[in-house]
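Every protein chain except one is present and positioned as in the full complex.
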Amino acid sequence: MTLTQDAAASPNAIRATHHQASLIVQGEDRTGIVAVLASILTRHGANIVSLDQYSDNPQGGAFFQRTVFALDNLRAALPAIEKDLDARLVRDYGLTYTLRDLSVPKRVAIFASRSDHCLLDLLWRHRRGQLPVSVSMVISNHPDTAEEVRSFGIPFFHVPCQGPGKSAAEAEQLRLLTGNVDFIVLARYMQILSGDFIEQVGVPIINIHHSFLPAFIGAGPYARARERGVKLIGATAHYVTEDLDEGPIIEQDVVRVTHADTAADLMRRGADVERAVLSRAVLWHAEERVIRNGIHTIVFA
Amino acid sequence: MTLTQDAAASPNAIRATHHQASLIVQGEDRTGIVAVLASILTRHGANIVSLDQYSDNPQGGAFFQRTVFALDNLRAALPAIEKDLDARLVRDYGLTYTLRDLSVPKRVAIFASRSDHCLLDLLWRHRRGQLPVSVSMVISNHPDTAEEVRSFGIPFFHVPCQGPGKSAAEAEQLRLLTGNVDFIVLARYMQILSGDFIEQVGVPIINIHHSFLPAFIGAGPYARARERGVKLIGATAHYVTEDLDEGPIIEQDVVRVTHADTAADLMRRGADVERAVLSRAVLWHAEERVIRNGIHTIVFA
Amino acid sequence: MTLTQDAAASPNAIRATHHQASLIVQGEDRTGIVAVLASILTRHGANIVSLDQYSDNPQGGAFFQRTVFALDNLRAALPAIEKDLDARLVRDYGLTYTLRDLSVPKRVAIFASRSDHCLLDLLWRHRRGQLPVSVSMVISNHPDTAEEVRSFGIPFFHVPCQGPGKSAAEAEQLRLLTGNVDFIVLARYMQILSGDFIEQVGVPIINIHHSFLPAFIGAGPYARARERGVKLIGATAHYVTEDLDEGPIIEQDVVRVTHADTAADLMRRGADVERAVLSRAVLWHAEERVIRNGIHTIVFA
Partner (left out) sequence: MTLTQDAAASPNAIRATHHQASLIVQGEDRTGIVAVLASILTRHGANIVSLDQYSDNPQGGAFFQRTVFALDNLRAALPAIEKDLDARLVRDYGLTYTLRDLSVPKRVAIFASRSDHCLLDLLWRHRRGQLPVSVSMVISNHPDTAEEVRSFGIPFFHVPCQGPGKSAAEAEQLRLLTGNVDFIVLARYMQILSGDFIEQVGVPIINIHHSFLPAFIGAGPYARARERGVKLIGATAHYVTEDLDEGPIIEQDVVRVTHADTAADLMRRGADVERAVLSRAVLWHAEERVIRNGIHTIVFA
């Protein structure tokens, strides 16, 4: 108990991203990439704020770099920078890149079902200024959380998803989403998305699975964890692919349990891990810290 | 992503405590205490559900035991059990005990200031059925969280606490609290309680301090943690005594930080640890798992 | 850097177990078990030092209790205590029990292959006085660690285990072990024990598997962990059964890894987790803190 005002003084703890852009570059590793890239940024007067680099093999492997740079008249300068990157990085070095103005938050839709712990944690972190995203909408196959979601000022859409009408539900979801979101978060959404939906929606989808994958793939992981008698339970945030629970892992964590923990205890402890893991994954995705590389991710956290 | 309904099926994961009572016994260790205690419970037909015991020295140290027992007509049987405990444990063995019907939740008042993370986490866990308490009221020296607190159905009282009127504020707090609460939680309440208040309110007070005590006692722990260059930051839940930040520690935890974390980053990461540590301390206190022993605690978690 | 002599003053940090015995009781839960058990111990003048209890269902589940008690003339008193336990616990309540004089260390044989990290960690902890066991021998299918093991004063036997002669190797192992050990530890022993061997040797066998089971059952877990792109790797200590990597889990732990960790990095980080997890499992087994319950364990750590 103290008199300090530190937290109160700065409740919204987002990093200043005015005039900052992220540049993700990937491709085949070759000598000189860093130099070319840095010289382009320098020529435009940009100051490199942070730089992370990874090469999976110094002798001709794959190269990944995340650069954040600051530039006063960023928005005006971006087209010229892109032109240079196209000329040097793409044409000369055969690399691909993604350049993004970090002052423009990514737009996200959150899918949920009855469980509210992951959903509310994301909304609460967002309101607190800790997630640099714009929450476009919450879509749920249950109406339970409508009032709570709307109290955050976020649109809530109830799209039931039962029986034979699954494709109808997905069609409605697509109508709501198309053009409105940059990525989707499944915050304990208890429905399997079809391959068609994943393809048509065309944006990254992050799911939270309530186990330490690849242990307990599929349904009922807590019950199976208890059945197996494990001493730790976990949660995994991953990108969704057509293969259930097999997508690239973004983040994982665990918590200790004992023989005395009931199935309800596991759910309660696991819920805390789920919301922590999911919020980290969403933050890192929003800050362009996660690069997909086949079935893997590079995370510059 | 799965179809499992496990979390949804049992959203309120509190342990069944119908017909259950907790019995805390402490005093000088002597041969035979467990036997006497167990025989009293057996005579009344009670079944021991869990039993934790600690003796700080087998040769004549202090003895602590927490027993949870189940009994069908618990409420009716308690007076007779107490009579037996008085006769055998108190008179014959010189021990003290606390017997509590676990189906009656403890009543708690939460004190808060501007920061909402600990406050909302407790309210949310309570609504979710994870904290076996009755939240009597929230008292804050700022009006900011009034609407949010009331949306949980909890009374909110704004008691400003500035300038020379501190004793007036404490007097008002005492009027609100007297007879209405069994313990108080300071959920990042940024005022120091006077010794008079602590004495007059007469119930245990749990505080969350935003450092790993005894490191960074007092104000501004995150700023000082950054100044010292520590690689982990922490939070500590403790009982409040007149000595600032010196009360018996209930629970602590830490999270890793790096040189790259700003003061705002420390606050954000620390907030997650604070709410986790505080919620565990409140849960354990509510379940009678914490026994105070001078400046220490025995925690049967 | 300090002048304190605290560690030097007491290098061998084993708990005093003179005149102490452990009593494990298990069976069907019924009202009164604790009282009967405590009254037997009290009648013999024993003082209960610690008591842990677990019932998997207060309404007629399975009951497990670990009691440690102190008694001055322990060895002389044990037969009479056993007689009382047979009469009351076994006959009247249908329970089973294990009573052990904790001043007599369990005898263990350690099986190893080329990797020395788990083996040396156990030997070093044992020499330091942290493992209350007597190490009867080390058996390895490689001669590499012979000199190191013998420098600890422990007998080393090289039993090659290649080609068709596996049953010959197991026969020789059985000759060495029979009558000489109370349990076996596989400290990264890279051979699968046959069902015949497990049955004939007739003592508990603890294995360390280099993954967080049930993830990555079988060979090459680190390579497969890297292939899957997990963000944590782990280790699991479990009792060996005929079903490979399916035995009751005693202890698990994990460590964080990143995309930048090579297979060699995973092995290095994993080795630290392996030796930590295995040493905890061996300590707990030696102190009678682990009770097997079908495919599960009750661990009173």
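Letters A, B and C mark the chains in the order given here, with residues in each chain numbered from 1 onward.
By definition in this document, a residue touches a chain if its C-beta (ideal position, glycine included) is under 8 Å from a C-beta of that chain, and two chains touch if they have at least 3 such contacts.
Predicted model, so just to flag it, every value in this text is computed and none were measured.
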item	value
From B:G153, B:G179 or B:G229, residue that would touch the chain that is not displayed	B:G229
Touching the absent chain when the full complex is considered, from B:I139, B:V201, B:I249 or B:A264	B:I249
Full-complex contact with the absent chain, from A:A21, A:A46, A:V159 or A:I198	A:A46
Identified contact with the non-displayed chain, of B:L89, B:L102 or B:L213	B:L213
Contact residue for the chain not shown (choose from C:A146, C:M190, C:V203 or C:I295)	C:M190
Contact set of subunit A toward the excluded chain (per top definition)	29-35, 37-39, 41-42, 45-55, 58, 70
Absent-chain interface as seen on subunit B, which is shown	54, 212-216, 228-232, 234, 248-254, 258-260, 293, 295-299
Missing-partner contacts on subunit C, residue numbers	1-8, 10-11, 13-15, 50, 113-117, 120, 124, 128, 130, 151, 186, 188-193, 207, 209-210, 218-223, 240, 244-245, 260, 262-265, 267-268, 271-272, 276
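Heads up, the rule we're going with is that only the chains that are shown with their structure count from here on.
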item	value
Chain closest to the middle [Cα centroid of all protein chains]	B
Whole-Å separation of chain centres (CA-atom averages), subunit A against subunit B	35
Residues of subunit C whose C-beta touches two or more other chains	54
